[in-house]
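Every protein chain but one is kept in place in this view of the complex.
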Amino acid sequence: MTVLAEFYAAHSKLIDQVGLDALLALSLSISLQAGQLALAQAAFMGVAAYISAILALNAHWSLLPAMLVAALCSTIVAGLLALPVRRLRGIFLAIATIAFGEIVRIVANNLQISGGAEGLSGIPPDATTPWIYGTLILVAIGLWLFSRTKFALAIALVREDENAARSVGVDVGFVRFTTLAMGGAIAGLAGALYAHSNFFITPADFGFGRMEQILVWCVIGGITSPLGAAIGAALLTILPEAIRFLADYRDFVNGAILLVVVLFAPRGLAGIRLWRRG
Amino acid sequence: MSAGLQLAGVTVAYGGVRALASATLEVAPGSVLGLIGPNGAGKTTLINATTGIVPLAAGSVRLNGRDLRGVAPHRIARAGIARTYQNIRLFAALDVFANLAAGAFARPGRLAAAHAQALLERAGIAHVPLAARAGALPYGDQRRLEIARALAAEPSIVMLDEPAAGMNPTETAHLVDTIRAIAASGIGVLLIEHDMSLVRAACDRIVVLNFGEVIATGTPDEIVADPAVIEAYLGTESV
Partner (left out) sequence: MVAQQLVNGLFLGAVYALFAIGYTLVFGVLDILNLAHAAIFMLAAFAAWSMIGAGLPLAVAAPLAIAGAGLLGIVLDRIAFAPLRRRGAPSLIALISSIGMAIIFGAIARGIYGPDERRFTLGFLQAPPLHAGPLTFTIVQLVILANAIVFMLGLAWVMRSTALGRGIRAVAEDRVAAALLGIDLERTIAATFFIASALGGVAGILTALQYNSVQVDMGGQIELKGLAVIVLGGMGSITGAVIGGFVIGMVETLAVVFGLSEWRDAISYGVMFLILILRPTGLFGKRALRTA
């Protein structure tokens, strides 16, 4: 037991990070399952992180209500984004959502209430490991239950062939809206938890770099597999630390692994598992 | 309120081109209406206009008395019109059962395995495993799976867009039985086809399109003898 406790003590930061990254990967995977390349998760995360932090710092809210309100806000933002982009597909949707993310980041960079470029600091570190993993487990269970509903089938149909989906009665617009909103909610939970486990947040934390990372995890894990996405996140979060001894070559190895997976395991990790069962 | 599908004066225009000009036809429940015409005559456009995919420039589409003009495609599907596609549009990466469940999406509740099996039987592919990947099926089975998917919606009207394309004569003959059985169950069938033997055997009435216009309507025997039809088909299909 003490071995575990020691392991935890030595690596708690990393363990927390893995949990948060897994949540973020799950949030994107829902949109990807609907075939939507909606790359605004980092922005949703940021919105919730800031709102949660502001509530905690200025109004002394405790973690749970702050987190819930923050996630509600990021969900609303996601829903509002879904409206103007409803006709966009593929790379056009991707770029539009990237633009949106940048605008959110710049807004946070310029407003006083968000602390400008310096961000906010002194956020009470309420989001301990149990909070993070508790949320992750609840979200995971929720998504698993959700995967058994008819709506989940609708999501797959929209991904496979939008027009054929319409011809069997699927309201494609509603599916796209809902998956975006769900992604906003989960990313929001992750954002609030991130703020409350990191002491300080800056606009740069929620920019395109973070978004790229989340996308990479999902692709590595397998685009249509939420479990794969979460595992991809975990793996690629742990990996840089595990190969820390490689020091300067760490990034290089990261990029190389990404390349190898993309070139040789096109359906990601989930794909590899499927092949073995073959 | 009249049952079945009624198109009256339906006109579809793409830019300046009229793909369909004042098309009028009727599909009664329990009957099979054939829709024939040379390539580019507007047959698929007619299906697309009926299912709400392309807007009507003029005319009306009524299903069981309800005006469908301006209704979104997914709602038209839910109202009871199902279709198959000229180029197969199955959910190829999903399995057979998922495709059938997709067809039954608008129905309340979930598709039971027994019901799925019954759908496969009605479409003439009872031997196909429910867990098989749809895209991996032989071509003829894929076409029939599309029909099964359409039936899963328990529609009032089924529109089949060249279901016999690529089939050999034996398969085509079986298809006649399948189509007549569908009609016998009370569904109105609109059948687009080039294969005249199939059309003559399966259809109660036929509508002939050419250059977006209806040039003839009648029973198979009447159509075969119609001079306007013969002229339109001269040098292409044999009647």
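Observations
Going by the order they are written in, the chains are A and B; count residues from 1 in each one.
Convention: contacts are C-beta pairs under 8 Å (C-beta built on N, C-alpha and C of every residue); 3 or more make two chains touch, one makes a residue touch a chain.
All values reported here derive from a predicted model rather than from experimental measurement.
Among the displayed chains, contact with the absent chain in the complete complex occurs for A.
Of A:Ala49, A:Ala96, A:Leu157 or A:Ala190, it is A:Ala96 that touches the chain left out of the display.
Contact with the undisplayed chain is limited, among A:Leu37, A:Leu120 or A:Ala195, to A:Leu37. Looking at subunit A, the residues touching the absent chain are 35, 37, 84-85, 87-92, 94-96, 98-100, 102-103, 106-107, 109-110, 208-209, 212, 215-216, 219, 223, 248-252, 254-256, 258-259, 262-263, 266.
Note that in this section only the chains that are shown with their structure count from here on.
Centroid to centroid, with C-alpha atoms defining each point, subunit A and subunit B lie 43 Å apart. Across the complex, subunit A meets subunit B through its residues 150, 153-154, 156-157, 160-161, 163-172.
Across the complex, subunit A is touched by residues 51, 53, 72-75, 77-78, 82-83, 85, 89-94, 98, 101-103, 105-106, 110, 149, 153 of subunit B.
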